[in-house]
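Pasting in a structure now, in structure tokens, and then I'll have a few things to ask.
Left out: one protein chain. Kept in place: all the others.
Chain nomenclature is as follows: A, B, C and D, assigned in order of appearance, with residue numbering initiated at 1 for each chain independently.
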Amino acid sequence: MSEPNPVSDPHSDPAAPVIVANGLDLTFQTADGPVHALKDVSLDIPNGSFVSFIGPSGCGKTTLLRCIAGLETPTGGSLTVNGMTADEARMARAYGYVFQAAGLYPWRSIGGNIRLPLEIMGFSKAEQQERVARVLELVELTGFEKKFPWQLSGGMQQRASIARALAFDAEILLMDEPFGALDEIVRDRLNEEVLRLWDRTQKTICFVTHSIPEAVYLSTHIVVMSPRPGRITDVIESPLPHHRPLDIRDAPEFIEIAHRVREGLRAGYEE
Amino acid sequence: MSEPNPVSDPHSDPAAPVIVANGLDLTFQTADGPVHALKDVSLDIPNGSFVSFIGPSGCGKTTLLRCIAGLETPTGGSLTVNGMTADEARMARAYGYVFQAAGLYPWRSIGGNIRLPLEIMGFSKAEQQERVARVLELVELTGFEKKFPWQLSGGMQQRASIARALAFDAEILLMDEPFGALDEIVRDRLNEEVLRLWDRTQKTICFVTHSIPEAVYLSTHIVVMSPRPGRITDVIESPLPHHRPLDIRDAPEFIEIAHRVREGLRAGYEE
Amino acid sequence: EEVTLQLKWVTQAQFAGYYVALENGYYEDAGLDVTVLPGGPDIAPTQVIAGGGADVIVEWMPAALAARENGLPLVNIAQPFKSSGMMLTCWADVGIEGPETLANRTLGVWFFGNEYPFLSWMSQLGMGTDGKGENSVEVLKQGFNVDPLLQRQADCISTMTYNEYGQVIDSGVAPEELITFKYEDQGVATLEDGLYVMEENLSDPAFVERMEKFVAASMQGWKWAEENPEEAAMIVLDYDETGAQTEAHQIRMMNEVAKLTAGSNGALDSGDYERTVATLLAGGSDPVITKQPEGAFTTAITDKALAAQ
Amino acid sequence: MNLVLLALLIWGAGFAFNLWLARPARAQSRAARLAVPLIFGATVLVMWELIVRGLEVPQVILPPPSEIAATFASNISMLWGDFVQTILKGALGGYVIGCSAAFLTALLVDRYTYLRQGLLPLGNFMAALPIVGTAPILVMWFGFGWQSKAAVVVLMVYFPMLVNIVAGLSETSAMQRDLMRTYAASWGKTLLKLRLPAALPFIFNGLKVSTTLALIGAIVAEFFGSPTQGLGFRISTSIGQLDLGLVWSAILVAAITGTLAYGLAALIEKWLTFWHPSQRG
Partner (left out) sequence: MILLVLGIWYLAVIPMNVQDVLTRAERAGASVSPESAVARRDMGSWSLVARNSALLGESWSLDRPRLPAPHQVAAELYRSTFDEEINGRRGIVKSGSLSNRSLIYHGGITLSATFLGFVIGTVMGITLAVGIVHSRVMDMSIMPWAIVSQTIPIVALAPMIIVVLYSIGIQGLIPKAVISAYLSFFPVVVGMVKGLRSPDAMQLDLMRTYNAGAFTVLTKLRLPASVPYLFASLKIAIAASLVGAIVGELPVQKGGLGARMLAGSYYGQTSQVWAALLMAAGLAALLVWLTGWLERRTLRAMGGLP
């Protein structure tokens, strides 16, 4: 498994890989002894792809995403983002990160939350205003700028947090179970929206999820992981078309991929 | 819609209804004005059935369950449980209630948590011990009696909370999204277990969920609800056999029912 | 028969007579069971007796007369202290020579009912007490010790001959460095450390009889203390529950106190009384008491008590 | 004795009225929330008055409220002078200095971990020093004026504030901090945009506790030496003169000021931390 898992075959797809992991390893030192969270993870993520990470709880999905974001330092292996180290990429503000919970700051209005990265990165007042308006429109929250987070429903908060990650136009979007806390219907809707957004912006998206249908519905590539220690057991390339109505989930190809993912997961569990 | 939704056709199924709701209405008075949570809900739940309630967030599933449990007082309509009012049924300790999160008291051991209702209801020490042992075995937690909740995984905690609801042998089990916080694999497993339990105990179970596959997999009857104000839009009787392996979820009948539920949900949303 | 005595201040040789009477069994011999309550900062003996917490208190006459005028009828039944030990102690090097040179200085004064002698002295001098000025002084509420003088936060502080003055000397200051104004010498001395009871109790013959025994035994204690200052000091030390007093200090205090009690057999001298009242009345615009007190003392008890001896 | 019975009767009446006011339907209204404690306070005052008179408690032990009110009214200008001396100079001065110093220290402690390990235990120890012991020492060091009172107040408010601010600054969740890291935000920016706002509820907790501490510190310090003005001086001197009306008037000034200061801090808190769940009710 030391060979990179070619998420994309470089010959059939001319997109260059933006994220390259090679034999990544991460062990946490805890009070109860070391926890081997990632083992020998190798992965190429091509530009413009939508990659989902799926796996049972505790298999290291979040940890892998955090490594890519430069929030965690791998204890072994190499990782480059746009040719830089993950930390340099973080300093260069190469990505937007969307957390599982919306994680909006409660003392800032929705507009204020979206403006936060812009203030920190030193955009001009006018530019800030313009961008906030633009991303609010993108996630269909125009008119909610002055509201405070707790005045919005969970789904709206989650959209605001996506808007916040989009506001400064990072090339890469990292999303860690962004819809984990939402109900199925709202989730369906946001899934459609994320797809549309991906289509429009051509960003590279790494997406962590627990839900098999969600992973299958959204991704160009599905990375199946297994726990103890966390590693990649399968990378499934989706044959589904770029444009996907929600109904596609009742199509046989969809069910077929879903079945494959479920089998992969079960295998990792029983192992 | 003022006619009772016959969850079961009294002619084809001889089981008498245990829960009968008729034109149930509930309006909350809040600071921002009244919230119409339930509107004209009519429903017969036959003895021994497994009824799932599904619907988007805020449609009133929890509220309906709480009305049945006598924890909320409807502002209109009638509701009887075993021929009593809901509150009388609560006083008579007619049901066990399982909450979304396990909600075990952290300062009591697993055994202590299960013993809690028995202590309150004045069972003798010996009887308590006997019952705790029995339900622990039922949910396959024998040997964990002395552990504290945090020493168990989420799935095990959820089983303990089911054991707690079973301990005093109520005829009706009310479960409000009991597996909402668990990951898919653990959830699958617990679903299997709940089915087996239902089979063994012949209890009437009301089960709230967000997940379409879960609802379809578990129920004899699926009640689809829609929000603003919360009401019942469809009651789907399941043709699936009593015995259901997990694989049944890839079967065409299963997918067919799931599709129908999803359409029902979508309709309620768009309305 | 029980008697509760509330002292004006902490256990020290200032109150040696009572402790000696207790230790040597004079009270017991008289058939009395006496409880001595030591005082402390902000314990007002007048308040204690008003509330019924004591039968008899040790108090200064200005405070007692002021309380009497404010509606608390206290009566002096005995006066073991003949003369006043109060004085003002000043640094010589700041240029103080006589009372008139006190103007424009900072003076430390005890409040809490102990300020009356000072205030009447100042008003007799025609000196204001509301800040530094041509003809007025700045007054500080002095704490429990002589630090304000040693630290030169004040030019003068109030001292008692038997206590604070000794502490100043002990800290290494030579008497020549200091100028002292004794209230006795200034003609403004007021009576200190008398025994006071509530007027209404005096109509109860049983109470009066108890007080006669008490005063007699107390005076026996005082006279023994005067004659045996070192032993008396040791007795005081034994009763001091804080364990903070030292032998040397208490012996010296006892010797100084003996000088003040020497002239008294316990009976209040009406001349001393008149002088005190005159001083307090002579306060110019703001006298401590405004009218001649009546019935503020009785010699009936001392007459009986002393006759019995 | 009749007065005592009357007192109990009035107590019962006030309680019954409050029971009526506190019924769920009414309890939410602003007027009821204000009226209930006021009626409670009023019944306590009336009871006090009647019982003191009924049992003929000596004036020098406990004066009735009417007498306190009369003394208060006739000594307003003197009490104002005491208020300026003790509260405005001593307490407020010390409060401002103490809180600012605690804030600066908290930033330092936050920036340099080794300082936290050394300073906080020392701080806890120092906070345990009883003021009645430190006050005479501080009077000896800083003189009889308001400066020594301010010093006592500084010592009293510094550590509660420090502990609260330090706790508040570490109150952010890992996710909130990680968000800042994804923006590669500097320490200063993180402090300004995340940690200070998140710390506000804690800071206000500290500020509220400190208002009463400051008051008590300034008053008690005056017992150990003061100019001939100030609430502590007034209380102590008036006890000695058996003028209990004035004693209670001075206490009243302190209690009113303390309550207002506490209320003001709570109001500002409400205004600045409107977003916190505890303020949303």
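Just so it is clear, a contact is a pair of C-beta atoms (placed from the backbone, for glycine too) under 8 Å apart; a residue touches a chain by one contact, two chains touch by 3 or more.
Note that this is a predicted model, so its numbers are computed, not measured.
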Visible chains in contact with the missing one: B, C, D
Which residue of D:125, D:187 or D:274 touches the chain not shown here: D:125
Contact partner of the left-out chain, one of D:137, D:175 or D:192: D:137
Footprint left on chain D by the chain that the document does not show: 15, 18-19, 21-22, 24, 27, 32-33, 36-37, 39-41, 44, 61-62, 117-119, 122, 124-126, 128-134, 136-137, 140-141, 212, 215-216, 219-220, 223-224, 231-232, 235-236, 239, 247, 251, 254-255, 257-259, 262
Where the unshown chain meets chain C, residue by residue: 10-11, 37-44, 47-48, 50-54, 91, 93-94, 143-147, 150-152, 167, 171-172, 174, 240-246, 249
Positions on chain B contacted by the hidden chain, ascending: 66, 69, 71, 90-91, 93, 95-97, 99-101, 103, 105-109, 116-117, 119-121, 148-150
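Rule of thumb we're sticking to: only the chains that are shown with their structure count from here on.
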Pair of chains joined by more contacts [C-beta pairs], A-D or C-D: C-D
Numbers and ranges of chain D residues touching at least 2 other chains: none
Footprint of chain A on chain D - complex, ascending: 173, 175-176, 178-185, 189, 193-194, 197-198, 200, 273, 275-276, 280
In the complex with chain D, residue positions of chain C that touch it: 41-42, 44, 46-47, 50-51, 63, 66-67, 70-72, 111-115, 129-130, 138-144, 147-148, 151, 153
Residue ranges of chain A in contact with chain D within the complex: 66, 69-71, 90-93, 95-97, 99, 101, 103, 105-108, 116-117, 119-121, 148, 150
